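This report refers to the structure that appears directly beneath it.
Removed: one protein chain of the complex. Kept in place: all other protein chains.
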Amino acid sequence: MARVIVQRDGFDIAAEIARMAAESGSDVGAIVTFTGLCRAEKGALAALELEHYPGMAEAEMERIAHEAEGRWPIDALTIVHRYGKIVPGEGIVLVLVASAHRAAAFEAAEFLMDYLKTHAPFWKKEHRADGQDGAWVEAHARDDVALGRWQS
Amino acid sequence: MARVIVQRDGFDIAAEIARMAAESGSDVGAIVTFTGLCRAEKGALAALELEHYPGMAEAEMERIAHEAEGRWPIDALTIVHRYGKIVPGEGIVLVLVASAHRAAAFEAAEFLMDYLKTHAPFWKKEHRADGQDGAWVEAHARDDVALGRWQS
Amino acid sequence: MKLVYFAWVRERIGVPEEERDLPDSVHMVADLIEWLIGHGENYAYAFENAQAIRVAIDRQHVPHDAPIGNAKEIAFFPPMTGG
Partner (left out) sequence: MKLVYFAWVRERIGVPEEERDLPDSVHMVADLIEWLIGHGENYAYAFENAQAIRVAIDRQHVPHDAPIGNAKEIAFFPPMTGG
């Protein structure tokens, strides 16, 4: 039931919402979306280059989606994750959850993001605006902390 | 800073996101949106008629938005609430929150919805598909429960 | 004093708003509700479960023990169901 996509191109949130509404019928009461954007880091960043593990990225996203569907009453669920070069202001990841109830939609969307951050095989490398070699973005301890709330 | 709108017309989530991204600059890392939709109630509902208290609706939404801005680091915040006749599948309310951090964006959006549900002066009357007189939708005790988590 | 009504409170009372001169005995919201109930069956019906009725003075939510003071507009309505 979940729609999971890994793509180089940008995504269209309005089109994804329309698709979700059309597919899940008119008893959906709530749609929560999360869009993760490439930040300019106060002008220091020219772009992010996203590397991913083809095959595993999709498989892991499917697993995470399936886990969410087992925990909450979800009518429809979409995850789009981009790879390649992404400039500040552009979207990197898009999560949409439709449910009859808003609390379920909010929780499931947050769960999906916490798992994507820590489990989906994507890595960000910085392209600096000053032309110097950019670093690989380091994982945040706070993302592991965020994950903990779903595991108790 | 918050954008608060009460209108009869439908809303365009993509346009609202684009406006938010343009206004808040390119250091926004996360945008969470909530869309509340009119449910068909398994075909029993023809439409909802939303009555509101003009003037107070806007003022209360502003107060709620201001409260959220005081609690979380928010870059931009939009609330659109419709009134008038709304058919199943159409949006009733739209909340958007942009923040540098996803947890703040999720929490603020859920806070805004919990407060809108219980504090914004709107009332829903059902138009039944079978033509019989529809009832006023009753408030849910669970909405007051949801509110409690922000007041401890 | 301008009194305004919404949703089924409006339907039961039969008008969306009205002007009323309040007697000196009406100090707080609860007094006003009691006084209105004395004005006819429509008011008695609207306020039959008075505790459940929400009140706003000059477009701000207030409890039933709030003083009316120099209010310009008092609104009565059922619990809200927006969102």
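In order of appearance the chains are A, B and C, and numbering begins at 1 in each one.
Simple rule for what comes next: a residue touches a chain if its C-beta (ideal position, glycine included) is under 8 Å from a C-beta of that chain, and two chains touch if they have at least 3 such contacts.
Only a predicted model underlies this, so the values are computations on that prediction, with no experimental measurement involved.
Put simply, the missing chain touches A once the whole complex is considered. Checked against the hidden chain, the listed residues A:Met1, A:Val87 or A:Val137 yield one contact partner: A:Val137.
Of the options A:Val4, A:Ile17, A:Ile92 or A:Ala108, the residue whose C-beta touches the omitted chain is A:Ile92. Residues touching the missing chain, restricted to chain A, are 36, 50-53, 55-56, 59-60, 81, 92-93, 113, 116-125, 136-139 (touch as defined at the top).
What we mean here is this: only the chains that are shown with their structure count from here on.
Considering every other chain in turn, the ones in contact with both chain A and chain C prove to be B.
Taking the mean of the C-alpha atoms as each chain's centre, chain A and chain C sit 48 Å apart. Annotation: 23 Å between the Cα-based centres of chain A and chain B.
Touching two or more other chains at once are residues 36, 113 of chain B. For chain C, the set of residues touching two or more other chains is empty.
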